[in-house]
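Have a look at the structure below, then the notes.
A single protein chain has been removed from this complex, and every other one stays in its place.
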Amino acid sequence: MSEFEPKIIAFVCNWCTYAGADLTGTSRIKYEPNVRIIKNTCTGRIDFMMILKAFARGADGVMVSGCHPNDCHYTSGNFHARRRWIVFKNLLEFLGFDTRRIYFSWVSAAEGAKWADVVNNFVNNIKKLGPFEDYKNLNPVRASLGVLNESARPQN
Amino acid sequence: MTERKIINKASLDELFNKLKSGGKRIIAPRDKKGKIIFEEISSLKDIASDYIQTTLSPKQTVFPRYEEILSYQFENRNIKIDKETKKPVPTVLFGVRPCDARSLSTLNAVFTWDYIDTSFTSKLENTTVISISCSKSDEYCFCTSVGGSPGDTAGSDILLTHLDNDNFLAEIITEKGKAILLSAPELFSDKDKSASGGKDAPAVEKEKYLAHVKPYFDVKELTNKLTKLFNSDIWEEQSLRCLGCGTCAFVCPACTCFDIQDETNGNYGERFMCWDSCAFALFTLHTSGHNPRETQAPRWRQRLIHKFLYQPERLSVYGCVGCGRCSRACPADMNLLEHLVEIMEAQ
Amino acid sequence: MSRIGVFICHCGENIAGTVDCAKVAEVVSHLSGVAHSVDYKYMCSDPGQNLIKEAIKEKNLSGVIVAACSPRMHEPTFRRACAEAGLNPFLCEMANIREHCSWVHEKSDGTTQKAIDLIRMLVSKVRKNKPLYPIKVPVQRTALVIGGGIGGIQASLDIANAGHKVILVERDPSIGGHMSQLSETFPTLDCSQCILTPRMVEVAQHPNITLYTYSEVESVSGFIGNFKVKIRKKARCVDEKLCNGCGVCIQKCTVKKIPSEFDEGLGLRPAIYVPFPQAVPNKPVIDKKNCTYFIRGKCAACEKLCPTKAIRFDQQDEIIEADVGGIVLATGFTILNTDFFPEYGYGKYKDIITGLQYERLASASGPTLGVIKRPSDGKIPETVVFIACAGSRDSAKGIEYCSKICCMYTAKHAMLYKHKFHEGKAYVFYMDIRAGGKMYEEFVRRAIEEDHVKYIRGRVSKIYEEDGKLIVKGADTLLNHQPIEIKADMVVLATASIANQGAEELAQKLHVSYDSYHFFAEAHPKLRPVETNTAGIFLAGACQAPKDIPDTVAQASGAGSKIAALFSATEMTREPVIAVVHRTAPPIFSTCVGCFLCQSACPFQAIEREEIKARDGKVLKVVAKVNDGLCQGCGTCVALCRSKSIDLQGFTHEQMYAQIMAS
Partner (left out) sequence: MNLQDLKTKAQKLLESNTVNVIIGYGQGSGGEVRPVFIRKPADIDKLVLNDKCVQNLAVYLTKHEIKKLGKPGIVAPLPVTRAIYQLMLEKQIADGEIVVLGIKNNGIITELTDNKSIRSFISDVPSELTSEEKARLSEIKSLSQQDKWRYWDEELSACIKCYACKSSCPLCYCSRCTIECNQPQWISVPSHLLGNMEWHIMRAMHLAGRCVNCGECARACPMGIPLNLLTQRLSEVIEKTFGTSESAEAFYPLSTFNVNDKEDFIR
């Protein structure tokens, strides 16, 4: 039995964190390969339903990252996002949802190294926590959760 | 062929153990924070003691609120479909009211009138219904107006009637019921062993122990009436306070409408059958944006006419057994009985 | 049924080195919706792009995914290629399997699998993509240049000479910036003023340039082609139209002993002053903090004596509004002060000065008229120690970068000293000599070989005063850390170049990103060094990172031509990545219920009210509507809308959902 490789979805904004992750690449800084980046225009665009769906799909952890406060390419998208996250995180905590599975961060276009650290720390934490059975168990349709990670099967 | 026996609580408990060890599960009303819900129980003491009617009807044992009807798998460009229905667990449905037992025939009529829904029928076949007649009723009950009664045996395999704190009269009605009796004849007796002289089972005057539910209307007249009221404005008037939720349909023992949903997760998916309600605006919304039942009034009309006109016409069963759950549960106090009486009086 | 073509790029070894591209192509070819899947050495090459164009035609593709580098790099390239082949460019997207995969992971199945996953997720997204059409936006062909140093001057002149209007805003009373403070410039030793002044005058006289000195940018709103700027023109207390720059006021001012900013505190100026003789404009300003009239309410000598009656004590700050299409940021840099250095006495020793102060001493127009005299007693120093990397490349001081110009100007300083005072001894403490650049290395060698400047490799650990001398303690790391002690008369610190005070706030006003040192960030370190992340705003000079004059001028011209290109047409096309409100047939018209909670969330005030009327004019519904000129496509409203009635083109609910569920 090989080590548990968590599945991690990252919702990032196009202007800071996506570019930051690009910089990690151009700087050839190595990090854990578990994360799958989904590009959004802005953290303001990130609907909490996206996060829930990522978990429903079988993610063991979800990262959400964008521009530092004041640096939003759209001036205030990240401020709105921050408010939503505060409310959302509190709701999840109240529901007993293991919020260690969601990692919110600000990673700027200049913080390539930070992105690598953030990913590595998160991946290692999730490895310690193990698969997110609590949430996966909610979904009756889970026969193939993760299957797509073993070998790419077609989508409908 | 009905056979009459006496069984006391102790023996009943023993009967449960026998049935369980015989591989049957026992579903019975359970008190969950004041809501009476049908659930698997392990012994008599799990059963809710004092209630007039359960919150949810027992229909979910044969018609679950959601159920997988097939699963599919994408492999390369092909889709593999698996639609074999799972073998249902042999079940004893204990403690249902005669009205609920009666409702099973309505469900059966709908699920078998042309296409035979085997996932339903197989569950029904594997279910033995041990109902308990009503010693109490409330203002929402009107079984007697729709052909039932507190001691009605229709739909039950065994009907119990509470005689005194320890003894039940057991009417063995069907072959299924008989099978239960034969599985443990020693637990049933012809005489009860209570100190007070004791009675002969056949001699018991059952009616003495039943609640009295007065008849409010003649359901045949109602059916006639409805044929003339399609365009009446009574529907709008009655449905003004309706909020358009699905509560009435979901607590109803005789509502059978369902929706079909595919849920795909990666390359695997399941097709679900899940409860739906004619009170929802979406129930009839067309893709075009047109909705033949634009407002709550036609939805309300559909609900009643379907139960009291279309179903008797086409399936010769009524879509209502007078259990009164919808009225008890409605957040806006849409009282079905009251509305029906109103309709009877309508010109 | 979609027919998507997937094109996997090896990027030479950059991707193929860690990702099994052939396997990726094979696996991806089985995904439903994929009609074509190939890998190739360089997709961005002409043959690579032709592969795509041909496949679009032959296989009649309904979507294209190029799995290669970051879309920030080549998305435009490949979208153009698709357009040329007749496929709507917005049906083409890039899977980032280089920056986000091959470059950050080791060669392994996991890495290949990640590439496959990223592509698979994008396949299901692109299956939901819809053709989009660019939005036309008018361009206001006036440029705003912020900062009047050599960078701003060069950019302004280039844009103005290209025939476009320019508004040049300078914070100080005169343009010229740091370059006007310099004595002579390396490596040619020509006089800084002499080459700069003509340019300053040209700016002042150019018909296309409006110059606002002693002014600051108050606010910036809008977007590329359509910025609205507010400029605060600080009160000079002098009517510029009437003033003829005769200078009587300056001579007669009763306050004389104010340290001159221009002379870095080594010289003095009156309360009404022009920073330096060649100032542009040559009109004085009153320094209210030090003016007797403003302090005590009397004096007003200047007002009485002004021949043109140009003094205006009651003058107020003025707010000027302007519409501009593009902005050049040329706000320059500043340097650390000596008081930043505990080991060198926190600036308490007068004769430890910064390089910029030394420039003023060496400048013919400086406080000492070009004679190197030490500040404490005006004596000509016999021994001068120059210390390079004062602060720079010193993580202990939080400045890890190289200030780039110090090696060269330190050599120049030492050389100038020797030229002016042949007997003098000049020592330079350095870490490395970085003399990359045309004639730079030669210049440094000249200082060492011809002018006999003594170069010592090592940091100075301590400086303290002892009977009139500055004791400089250090070690020569080339002579196995042999301790060195020099009794110096003056010490010049090549202190680090740092970002301007307030650079951060300015960046936030303009919504451009900045790095951890508060220098403005370019859009791409290699390929878009002049652009910022915000369309229409460009960078020139040391506000981006320390630069010398030629680099600054080159970049300024770059920014200038970017603006000229932007202004080449009266309208530009914008990407249609904007929000749209759901509309459909009657009786629904729109699922928007008109709560307008989105309105206050929109950072661009792009959400308007729209009345849906029946034929008879009766209002049936009031719903939200997005102004596609103002909408920037952030999507904040989309995430907020409870009924999911707003969607973001290119990032729709369906697209995002599909991408997530394919993860």
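Letters A, B and C name the chains as they come in the text, with residue numbers starting at 1 for each one.
Basically, a residue touches a chain if its C-beta (ideal position, glycine included) is under 8 Å from a C-beta of that chain, and two chains touch if they have at least 3 such contacts.
Model, not experiment: these values are computed from the prediction.
Taking the full assembly into account, the omitted chain touches A, B, C. The missing chain, though absent from the display, is touched by one residue of B:161, B:239, B:256 or B:302; that residue is B:239.
Contacts to the hidden chain, counted on subunit B, fall at residues 32-35, 37, 55-56, 65-66, 138-140, 236, 239-241, 243-247, 249-251, 259, 261, 263, 272, 274-275, 277, 280, 282, 295-297, 327-329, 331-333, 335, 338. For subunit C, the residues in touch with the chain missing from this view are 588, 591, 593-601, 622, 640, 642-645, 653-654, 657-658. For subunit A, the list of residues touching the undisplayed chain reads 48-49, 52-53, 56, 69-70, 76, 79-80, 82-99, 103-106, 118, 134, 137-140.
Note that only the chains that are shown with their structure count from here on.
If you compare B-C with A-B, the chain pair joined by more contacting C-beta pairs is A-B.
Rounded to a whole number, the gap between the C-alpha centres of subunit B and subunit C is 74 angstrom.
Each chain gets a centre from the mean of its Cα atoms; for subunit A and subunit B, those two points are 46 Å apart.
Multi-chain contact residues of subunit C (touching two or more other chains) are listed as 30, 32, 661-662.
For subunit A, residues that reach two or more other chains under the stated contact definition are 57, 148, 153-156. Those residues of subunit A that touch subunit C in the shared complex are 5, 7, 9, 15-16, 18-19, 21-26, 28-31, 33, 36-42, 44-48, 50, 53-54, 57, 59, 67, 70-77, 80-81, 84, 108-111, 116, 148-149, 151-156. Within the complex, the subunit B residues that touch subunit A are 68, 71, 73-77, 79, 263-270.
Touching subunit C in their complex are the following residues of subunit B: 74, 76-77, 264-266, 288-290, 294.
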